[in-house]
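Only a single protein chain was left out; the remaining protein chains are all shown in position.
Which chain is which? They are A, B and C, in the order written, and residues in each are numbered from 1.
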Amino acid sequence: MAPVATPFFFYLLSGIMLIGGVLVITRKNPVHSALALIVTLLAQASIYLMLYAPFVAGVQIILYAGGIMVLFLFVIMLVSVDRVQRERQFNSQWVVGIIAATALGGLFMAVYTKGKDIFPEHALPMVESDNTQQIAMKLYGQYMFAFEIASLLLLVAIIGAVVMAKKRI
Amino acid sequence: MIAKLKGMYGSGIDPLTYAGQNYMVVDRSLIPEILQVLRNQEQFDYCVDITAVHYPKREKQFDVVWVLYSFARNQRIRVTTQILDGDSLPSSVPIWPTANWLEREVFDMFGIKFEGHPDLKRILLPEGWKGHPLRKDYDILQQDKEWVQINLGIESGQ
Amino acid sequence: MTDPNTLSHLDLETPEKPFLDANELVINMGPQHPATHGVLRVILRLDGEKVLGLECVIGYLHRGVEKIGENRTYTMFNPYVDRMDYVAAVSNGLGYCETVEKLLNVEAPPRAQYVRVILTELNRIASHQLWLGTHALDIGAITPLFYTFRDREEILKIFEKYCGARLTTHAFRIGGLQYETYAGFEKEVKNFLAFFRPKIDEYEELLTTNRIWLERTKNVGRISGEDCIALGVTGPVLRASGVKWDVRKAQPYANYKNFDFDIPTGQKGDTYDRYLVRMAEMRQSVRIVEQAIDSIPEGPIIAKIPKVMKPAVGEVYHSIEAPKGELGYFIVSDGSTQPYRVRVRPPSFVNLQALDLMCRGQLVADVIAVIGTLDIVLGEVDR
Partner (left out) sequence: MFAYIKSYLSSAQTPGAAGNMFWVLVYILVIFTGLAIAVMLMTWLERKVLAHMQVRLGPMRVGPHGLLQPIADSLKLLLKEDIMPAEADAFVFWIAPFIVVLAAFTVFVVIPFGPTHAITDMNIGILFMLGVSSLSVLGIVMAGWASNSHYPLIGALRSSAQMVSYEVAMGLAVVSAILMTSLNAEGTGTLSMIGIVQAQLAQHEWFIFKFFPLGLIAFFIFAVAMIAETNRAPFDLAEAESELTAGFHTEYSGFRWSLFFLSEYTAMIAVSSIAVTLWLGGWLRPFPNLLSGPTWDRAFSLFPGIAFLFLAAMCFFNATRMPKHPLFRIQTIGLAVFGIVLGLIGLILFIPAVSMRVQDIFWFSAKVGGFMYLYIWYRGTFPRYRFDQLMQMGWKVLLPLGLGVLILTAGVALLQQKLWHP
């Protein structure tokens, strides 16, 4: 399928992502923050789609927007919102914050100016329908070990969560 | 059985029969003990009902009635005692847990207090109700004045 | 047995709301709630979905029936008792009439006794049908409700033909019956029995072996026989806990001793056993009606009673086996035309006390099942 108005959609989606991201940290009500985060994640999924990575986009929606955010909301709903709204929203570690932000900005700038070569001039021609297979090949071939390590980590995390949540087993 | 109890407690018990049904009028002071004995020794393990009757003209205004049943004997007995207005009785909740609501109802309707009841409060009527409706001196005008007109704001025309 | 002092009594003071209030939750159920069968209000204290305790708030339907009784003559009060357990009005009337008869020292003639038994047992079936329909509806099975109402209709038709009313029948009079049975009464009752017997199988087909029904009712709301007795719980609930006790057998009234029937009992005292016991009771009621309808004697339908009833001074307690349990009347006479005191011992009221015990440690969804299985009628609880 031929790309339609790619730059426009790119800037639109990036804008939505940025606004969403800002809203996540500025909203006082945690549920509204979570909503903003969902918007951000959906915009991100759309950007994946534009990058001809439909599988990643789909997984992003299923896992993050559909799964993890529901769990987030679950926890948030059980927190009493009134009390949260009375609390101070930002801690005042200005110095550390500014240093971190400057460092991150510097990094971005460095990558953008010095490393222009690592970005290709034009998008690589890639067959859209191969995308899923490509990921599978990479994941279960080249990165098999990393994949298994990650799943093991998750297993440990699950067991840990169960142990912590359950008073007695 | 009643004869045995009579033998044990003497003049405090007045066994009576009406229409083939046995009941006994027991002195107020004997009540806790008699109920215990009936429950533990005479196997009256099922407290059918607790209720009261109001006799405003008598000095001891209230009859409090326990209706008991024994599964082992297949026998019913009623225990009645007479108490003064404002007098209280020991709660029989520790003997029969079912007495809980029954005593609350007696309290609600007659204003008889049961000492040691875990949660003696009105059961059928709302918390703020004035008076105890099953007393003979409680009439409908009183209810009209003190509840209907205040809380519902309507003229019931009584 | 749970400590009696902790039953039916909740500490409702909510502590300072913690930051994560995921643990304890106080929920109010009713009085306008579809599954509380009227205007029962239940305050639940939950740990997640687990019930820590509950308190019933009743009295929303209190009409002061006992006070009314003191201000009416014996005959005038008779229709009022129908309004207590309005799904089993005939049983209420039977209990009241028999108590006053005891007080007057008269006995209804045999023909009246037979008709009384037939109507009361039909009413028991109707009451159990209503229970089954609503109980199944609470657990989520909507279809049995319509089946039972279809069949209950036939019973109500018989009532209507007999006394003109379907629900609050006022079928009996003190001393016997007011009306002779209508022409074709016996045939219609027989037709009903023939029609109804396969219908019980139909209900059972839908539920008895239904996997979800079993999972929802087995081991739910268990109560032991001892706890039942201690809490004064009677009727099918008591029998499902393994206590074989039925007023009809233990202290026969009317002419129940002439009929051959069994007392169905359960073992575990859970909701499923109570379901089975009530289903079996419907079959037993059919048996009783069958025997009674075949042997109705001819004769007068009402005993000789004075026009103006003035029982001698005295007091009488009499109880019958209503569909819900032991329904007792305690009537004190002062020799006048009006009872000095009428006390009703309502089975629903006393049985409802067991709700707390039966629900502890269960889930919210089970509270619904247990309220349904207790088969309470708020008209009788509140009177």
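One rule holds for everything that comes next: a contact is a pair of C-beta atoms (placed from the backbone, for glycine too) under 8 Å apart; a residue touches a chain by one contact, two chains touch by 3 or more.
Computed from a predicted structure; not experimentally measured.
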| item | value |
| --- | --- |
| Visible contact partners (per top-of-document touch definition) of the missing chain | A, C |
| Of C:His33, C:Lys249, C:Arg287 or C:Arg360, the residue in touch with the unshown chain | C:His33 |
| Chain not shown: contacting residue from C:Asp47, C:Glu186, C:Asp201 or C:Glu215 | C:Glu215 |
| Chain not shown: contacting residue from C:Arg150, C:Arg197 or C:Lys257 | C:Arg150 |
| Options A:Ser14, A:Asn29, A:Gln93 or A:Gln142, residue touching the unrepresented chain | A:Asn29 |
| Residues in chain C touching the chain absent from view | 25, 27, 33-35, 49, 136-143, 145-147, 150, 206-207, 210, 212-213, 215-216, 363-366, 368 |
| Where the missing chain touches chain A, by residue | 1-2, 29, 31-32, 35, 38, 54-55, 57-59, 61-62, 65-67, 69-71, 73-74, 77, 128-129, 131-133 |
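We adopt the following convention: only the chains that are shown with their structure count from here on.
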| item | value |
| --- | --- |
| Centre-of-Cα separation between chain C and chain A, whole angstrom | 61 |
| Chain centre separation (chain B, chain C; CA means) in Å | 24 |
| Whole-Å gap between the CA centroids of chain A and chain B | 71 |
| Residues of chain B touching at least two other chains | none |
| Of all residues in chain C, those that touch chain B in their complex | 1, 4-9, 58-59, 62, 64, 66-67, 70, 102-103, 105, 229-233, 243, 245, 250-251, 314-317, 319, 326, 328, 330, 332, 340-341, 343, 345, 349-350, 352-353, 382-383 |
| Chain C contact footprint on chain B (complex, rising order) | 18-19, 21, 23, 45-49, 51, 53-54, 65, 67, 71, 74, 76, 78, 93-94, 96-98, 100-102, 105, 109, 118-119, 122-126, 133-134, 136 |
